[in-house]
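Take this structure, written in structure tokens, and hold onto it; I'll ask about it next.
Note that one protein chain is taken out, while the other chains of the complex remain in position.
The block that comes next holds chain A.
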Amino acid sequence: MREPAPTETPAPARDPLTTAMRASHVLAGVLVVGALAFAAFGAAVGDTFYLRLATEALIFAGLALAVDILLGYTGLLSLGQALYFGLGAYVSALTLMAVPSFWAAFGAALLAGTVVGLVGGVIANRVRGVYFALITFGMAQVVGKVVYNTRALGASDGLIGVPVVDIGFGPWSFSSASPAGLFLFVLGYVMVLYAVAAYILDTPLGRLLIAMRANEGRVAFLGYRPVTARLIAYVIAAVVASLSGALYPMLRGFVSPELLFFTTSGNAVITVITGGAGTLVGALYGSLLLTVIKSYVGSWTEHHLIVIGLLFMAVVIFLPRGLIGLVRPKIERMLSRERKP
């Protein structure tokens, strides 16, 4: 029983985690095609309301992506991800009011998300499980209340009058006031966040996070410091949430302390679990679905939260893999059949 030479590498074909991620990409592709058709239709009929609503859904989908990186992949329940979403929104709003440049706001939100994510991560990752959830909740509430009571940040009114900006890429540029333009831009932006998250989760680092979800203790005996790996996941999720939040003032022209509150964090968790935790794409579909429900049901009753609550309970009880769990396994089987020799 000698060890065979490394040339005998068995083809790592049909790696289940890669296949699962590819299945998510298929669904993400479907979403992009659907969104493009929606944008074309919306622009053709001159719609504003639905395009802006869908844009908001995509922005909150970015926050849900951040929650999924932690909850679905690393096994960490953050009840305070709104901290970073609100951080990005406020930093972006302040930057835009000083310098009306998209890239300045983007850079500022990226920097703020990284720095505050590191600080928050060091604090929150001192503990695990329920205590982690409570600390993330507490940190977001504290920061939310501080912002709520800080006059320089507009206190309870938030910051209003964020100027319309021209978002430019080399020779192309468009105004954030254009509903179809902003929708397409936010679609591309959130898909880039999705792609970056998917890329990271398919690296050895990402696989380490996936292993930690199942058995963090053993990871230490594979030569990795679990606290460091958790911190990296936390900072990545903070940056994703912050970059999503940065878009919010471009859409709405204002930011308010509610963006930092538990409602925002809790909605993101519900979005991920309803859509399907540990799929990334479930966060995107979940956010669109919940926004549709909120808007449609909300048009005839103000108690739309009851509907969302019932849906959430039904998913938790009957669909432990979320709504995406209804379709993604089928796509995975198709993909793995294709790859068989």
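Everything below uses one rule, namely that a residue touches a chain if its C-beta (ideal position, glycine included) is under 8 Å from a C-beta of that chain, and two chains touch if they have at least 3 such contacts; residues count from 1.
One rule holds in what follows: contacts and distances are computed from a predicted model.
Trainee: Looking at UniProt, which of "Ethanolamine ammonia-lyase small subunit", "ATP synthase subunit b", "ABC transporter ATP-binding protein" or "Transketolase" names the chain that isn't shown?
Mentor: In UniProt, the chain that is not shown appears as "ABC transporter ATP-binding protein".
Trainee: Identify the residue among A:F174, A:Y224, A:F262 or A:F312 that touches the chain left out of the display.
Mentor: For the chain that is not drawn, the touching residue is A:Y224.
Trainee: Hey, which of A:H25, A:R52 or A:R207 is the one touching the hidden chain?
Mentor: A:R207
Trainee: I need the residue numbers on chain A that touch the omitted chain, in ascending order.
Mentor: Missing-chain contacts on chain A: residues 1, 3-4, 6-10, 12, 14-18, 199-200, 202-205, 207-208, 210-211, 214-215, 217-218, 220-226.
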